[in-house]
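A single structure is presented below for examination.
Apart from one protein chain that is not included, each protein chain of the complex appears where it belongs.
Then we have chain A:
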Amino acid sequence: MSRAAGRTDWAEEEDDDSVQQLPPTQIVKNKDGTETIITYSIREDGKKVKMARRIKKTTVKHTVNPRVAERKQWPKFGLEKGRAPGPHSDTTSVGENIVFRPVANWKASTQEDKDQEAKKKLGNVNAKIKCRICSGDHFTTKCPFKDTMAPEGDPTPADMGSDTPEAAGGLGAGSSSYVPPHLRGRAGAGEKMGGKFERDELATLRVTNVSELAEEQDLRDMFSRFGHVTRVFLAKDRETGRAKGFAFVSYADRTDAAMACEKMDGHGFHHLILRVEFAAKKA
């Protein structure tokens, strides 16, 4: 290590000019038996680097076969001729760790795994296809009542809980066993960040005839005059990034929403007159 640091290697001689500008390597012997080696070098990007290494030398004695020890000193030959000692990455690498633990009835233990796998497979085959709309044994998309009936267990067919309100009318989380967080009891849910999942559809306003240049923040500023706005969604064109002309604004409280609806409907914003109405019809 110190040899390389001291630049005695012939391969480094070319760099002597630049090396000479650097302070020489210092080796300081510490009181606790360790050594501190301070070396300076110039990095590839031309910056000077000072490296301080503290090393502790310990002597570990191994008894090895003298023949083996002698062979370790043999010069390399063939393709390896003249190469530095130690493994080289082009021919030698270390594989990933393999756990090898002999066990008495190895076959039996793996057989069990196989049985389980087989069982799983059987299970998959036996799993019935069940339509979410009519509980028939066909896929939901193939259901004859797809257009006329809502999925089972879906309380609100026009579920505004979806993140994409444009499509919300048609979509719905249809599984009967899954209860969305906003339906799992109201206690405490109000403190949740952003209240995104605790939205009350009845406190959501649909704002149309919004200027193309509008930003979400503009709407938020305008509407938060009437109460705590939990969410503002401004539909934007994915490619141009411009507003599409409609937005949804949700309030924490329905009365605030009603007030905003009343006041903001017909309000001028940029060069257009906003139209504000409740997103969901009163149930």
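Note that in this section a residue touches a chain if its C-beta (ideal position, glycine included) is under 8 Å from a C-beta of that chain, and two chains touch if they have at least 3 such contacts; residues count from 1.
Note that in this section contacts and distances are computed from a predicted model.
K.L.:
Look at the options "tRNA-dihydrouridine synthase", "Cyclin-dependent kinase 8", "Ribosomal RNA-processing protein 41" or "Eukaryotic translation initiation factor 3 subunit I" and return the one that UniProt uses as the protein name of the missing chain.
P.N.:
"Eukaryotic translation initiation factor 3 subunit I"
K.L.:
Check the options A:53, A:76 or A:242 and report the residue that touches the missing chain.
P.N.:
Looking across A:53, A:76 or A:242, the contact with the absent chain belongs to A:76.
K.L.:
Of A:21, A:97, A:141 or A:177, which residue touches the hidden chain?
P.N.:
Per the contact definition at the top, the residue touching the missing chain is A:97.
K.L.:
Need a quick check: the contact residues on chain A for the chain that isn't drawn.
P.N.:
65, 67-68, 71-72, 74, 76-81, 85-88, 90-107
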